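For this depiction, one protein chain was excluded, whereas all remaining protein chains were kept in their positions.
Lettered A, B and C in written order, each chain numbered from 1.
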Amino acid sequence: MKKILFVVYQPPCGTIWVNEAFRTAFGMYGEDIEPELLFLNEATISISQETGPAKLGMLSLKMVQKYIKKYETKVYAIKEDIEKFCINDIDARFGAEFITNDQVAELIHSKDFVIFM
Amino acid sequence: MAIEPTKTIDERGEVCPVPDVDAKRALKKMNAGEILEVLIDYPLSKERIPANSKKDGHEVLAIEETGPSEWRILIKV
Amino acid sequence: MKFTIQVMVPPYTYEDMDTAIKIIEAAMKRGHEVRLFLFSDAVLAANSQVKPIRIDRSIPKKLEELAEQGLRIEVCGICLDYRGVTQEMLIKGANASGLPELAELTMTSDIFVNLMA
Partner (left out) sequence: MVILVKYGTDHAVESRKIAWAKESDTIVLLQDGVFWAKDDRIKEAEAKKIKVFAIKDEYLSRGCLEKDAKVPLISYDKFIEILEKDTKTVG
């Protein structure tokens, strides 16, 4: 079993990386790999209910939520980043666990490969 | 002779990597001799699901075009 | 050992493909089995139609040479579709595949070098 953490840091509006990080993570379920995903910096706004790339005519973010549930993908967000971007309306469908910035070091070091996207 | 699948997964509307991952996961849970039917409309999966199934030691019984850009793949575990 | 290198940003615009080539060459020289996964805009590096000016390096040609020396090149198929690159346009030695193949490469890699987007 390999443990992989995908870290996505760019916003879901205007860049493809949030969608692509999830898609890459889901692909890992065909193998004996445990993928997890961490929202960092601007990517954290993904978990706000109001955030909607579809409002700009871009690919919706909501499509990944179906698979998070289906594959039971673990998602993390950092408390300090949630506060920084003033996110008050958390979309529970991401099932995100909130960790502090200090806890990220431990999370990273528990993995075989950490992939920033 | 019509082949009777043991299990069917309908992956129409799904794109990479979902049809491939679901087919692989379904095959893992099945017993030897059982047949999986996979319905897809994502063209690249039409090539990849049979190729990867063979690699995993399964037998690809059929790849049928069931409609415009729609396929049915039958795999024997 | 088995190495996999993942690149996500476009060749020529950024340095990642050049970095990847240097890592590939150094790893192959040390006797390692090396695989390259081209994701997102990086798929353009495997387009045989790319025509740099004469004084510049040809990244697709270089990849073709490395493939002849044993480099395995997998290219994200959906990413090719999004950029109008057909399978026929790919350089020799590059395969249009996708995230299930990336998962296989990840699973079978001793070392995964990701060049973050």
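The rule is short, and it goes like this: a contact is a pair of C-beta atoms (placed from the backbone, for glycine too) under 8 Å apart; a residue touches a chain by one contact, two chains touch by 3 or more.
What you are looking at is a predicted structure, and each value in this text was computed from that prediction instead of being measured.
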Touch partners, limited to displayed chains, of the chain removed from view: A, C
Candidate in contact with the missing chain, chosen from A:13, A:40, A:58 or A:90: A:40
Missing-chain contacts mapped onto chain C: 1, 3, 6, 15-16, 19, 22-23, 25-27, 29-30, 32, 110-116
For chain A, residues in touch with the removed chain: 9, 40-41, 101, 104-105, 108-109, 111-116
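By definition in this document, only the chains that are shown with their structure count from here on.
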Centroid spacing, where centroids are CA-atom means, of chain B and chain C in whole angstrom: 28
Chain A-chain C separation of Cα centroids, rounded to whole Å: 26
Where chain C touches two or more other chains at once, by residue number: 98-100, 103
Shared-contact residues (touching 2 or more other chains) in chain A: 23, 26-27, 29-30
Chain A - residues contacting chain C, complex: 2, 4, 10, 16-17, 20, 23-24, 26-33, 112-117
Chain B-facing residues of chain A, complex: 23, 26-27, 29-30, 67
Complex interface listing, chain B residues touching chain C: 15-17, 20-21, 24, 44, 48, 52
